[in-house]
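A single protein chain has been omitted; all remaining protein chains appear in their positions.
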Amino acid sequence: MEALRKKAHEIITGGQVKVIIGYGEGSPERARAIFAQTPAEVDQLIFDQRCLQNLAVYLMKPEVKALGKMAITASKNVLRSILQLASENQLTDADLVVIGITDDGGVIEFPNLQAVEEHIKAAGTPAKNEDRARIEEIDKKPLEERWQYWQEQLSACVKCYACRSACPMCYCTRCTVECNQPQWIPAPSHHLGNLEWHIMRAMHLTGRCIECGECGRACPLGLPINLLTQKLAAEIESQFDWQAGMSLKVENPLSTFKPDDKENFIK
Amino acid sequence: MATERKILKKESLGPLFEKMNAAGKRILAPRKTGEQIRFEPVTSANEIAADFVQSTASAKWAVFPAVEEMLSFRSLDKETKLEAKQSKPQPTVVFGIRPCDAAAFKALHAVFATDYKDDLFLDRWEQITLIGMSCTKADDYCFCTSVGGNPGSTVGSDILLTPLANGDFLAEILTEKGQQLVASLDGLFAAGGSDIDKESLLAKVTPKFDAKQMKAKMDAVFNNEKLWTRQSLRCIGCGACAFVCPSCSCFDIQDERYGGKGQRLRCWDSCGFGLFTLHTSGHNPRHTQAQRWRQRLMHKFSYGPEKYELPGCVGCGRCSRACPTDMNILGHLLEIAEEKL
Partner (left out) sequence: MSAENLYKPYVMKIEKITQEAPEVKTFKLVFTDEEEGKNFNFKAGQFGEYSILGEGESTFCIASSPTRKGYIECTFRRAGRVTSALARLEEGDTMGFRGPYGNTFPIDDWKGKSLLFIAGGIALPPMRCVIWNALDLRENFKDVTIIYGARTVNDLVYKHELEDWGKRPDVKLITTVDPGGETPDWKGEIGFVPTVLEKAAPSSANTIAIVCGPPIMIKFTFPVLTKLGFTPENIFTTLENRMKCGIGKCGRCNVGKYFVCKDGPVFTFAQVKELPPEY
């Protein structure tokens, strides 16, 4: 924490950035995002195991951008999000300073996004998180049971769009569900509307989801919808040996064409 | 109506549900699924979640569903035909609703019954009986006592149960609807309870602010853009707060047509969404999250109370618990209370 605050002080007092997006104390036992703009606010920065929110979402928020040049305290998930966003031309070196944080609260300095990419690549394939195990468990169920499971889960969805709002990669100014000429996805949170919404959300994140699980944490009804996007991430990994948020280049298998792409799915 | 006190024995809970089922009533009660507690249809007392502070989502859908048919129609080529109205809603008992949520039903009623009478809502309302359950536990997010409620408040309930140490319940029969229900369940409610010190059984929730002063303060800081921007920076503009809130009543209207049939539907909406006020032209009267956050608070603590003479927030704390970015409403309110003018 000391190292983090020291670095943060340096760039705020040095005038390098106007705001540092980081974590601070929140409601009892919770941590929350804070936006440190003064040395006093920098002293409130923390990092511990409660700091799970994927802060990269704020890099896309107009009200935060309006504060001026940003710095962000970035755990591994945030770093991968940054790379993914940069690969989609949403971020450049001019927009931000990245302060990497290791799991034990140490600081990694990154002179630029290139350095972030090198760091992430060097760290190698991300460890499989426990969500992958849950996905495998669901996959083991017979088709009918799986269908039943998702029907039940998704029927509780109220379309608050917290899953969308919490995801750094959901930055479209007008989401497909809001396009009404024609109305591609039914807006109401009835059976069909929910099903289509979640299929659409998962499809739009395929090859872009960095598996931070933020959508699932954000859902006020505790629906495990992160398993949908993460299942597709697993699918992309097994089919194309590829993971999102590992590089600055646009290489998402679903957005790029390669002459040697597998065609075995065309039947 | 004068309140009548009775005792509901713990052994009577099972028969209570059986009899209500037999009478054709739908019973909604808090059920636990994973970490979540939601009001869902139940048939037996065994299904009810035990020992919790507050359900994750509210019971408001019983009178104001997340999606509801406003009208249905058939359209064949150029001819349009409205279908006759659907049958009346089923008689429903909401069992185990917290006093804050029962008060929220009153707040909803004020919106839908003031001036134009919203029959979609009122039809459901007529069929609803609320059996409240006093709180013996509260958490850091609760603030009912700051907005006119308390853990044993009878406001809004038709019958209020207060758990006793021995597992039985003190029953307060508060309205005619409550009386009718008790009468239909002959014998389940026993005489007694007049000497019970209800207050001592309740959770302690210290008042944190005065609602009237909060209104005045909020009107006074309306133009303090810095304040609203600071508070809302971490807000990501989702609708989680509004959709778990028992008193949020804003809605959208959406049409759907499949083949020659269709429906006009009423759906929950939230003032926190940028889309809520967006004109088709692209002009948006509330174009920043700060303005939308301010609207949420103003609506609940200033405009609503002024219009309906009822609090627009009942202090259940759900929005704070549900918020993915920890927008703690009480924390924000206390900050506003301390704002220098």
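The letters A and B name the chains in turn, as written, and every chain counts its residues from 1.
Everything that follows uses one rule, which is that a contact is a pair of C-beta atoms (placed from the backbone, for glycine too) under 8 Å apart; a residue touches a chain by one contact, two chains touch by 3 or more.
All of these numbers come straight from a predicted model, not from anything done at the bench.
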item: Chains on display which the left-out chain touches in the complete complex; value: A, B
item: Residue in contact with the excluded chain [from B:V42, B:L164, B:C271 or B:L297]; value: B:C271
item: Touching residue (missing chain; options B:S87, B:N166, B:S200 or B:S281); value: B:S281
item: Sites on chain B contacted by the missing partner chain, in the whole complex; value: 70-71, 73, 75, 78-80, 82, 85, 111-112, 114-120, 222, 249-257, 262, 264, 269, 271, 276-281, 283, 285-286, 291, 295, 298-299, 302-303, 306-307
item: Chain A residues that touch the omitted chain in the full complex; value: 180-181, 183
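By definition in this document, only the chains that are shown with their structure count from here on.
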item: Cα-centroid distance, chain A relative to chain B, in whole angstrom; value: 32
item: Chain B - residues contacting chain A, complex; value: 34-36, 38, 56-57, 66-67, 140-141, 229, 232-234, 236-240, 242-244, 252, 254, 256, 265, 267-268, 270, 273, 275, 288-290, 320, 322-326, 328, 331
item: In the complex, chain A residues that touch chain B; value: 26-28, 30-35, 53, 57-58, 61-64, 156, 158-162, 164-166, 178, 186-190, 193, 214, 217-222
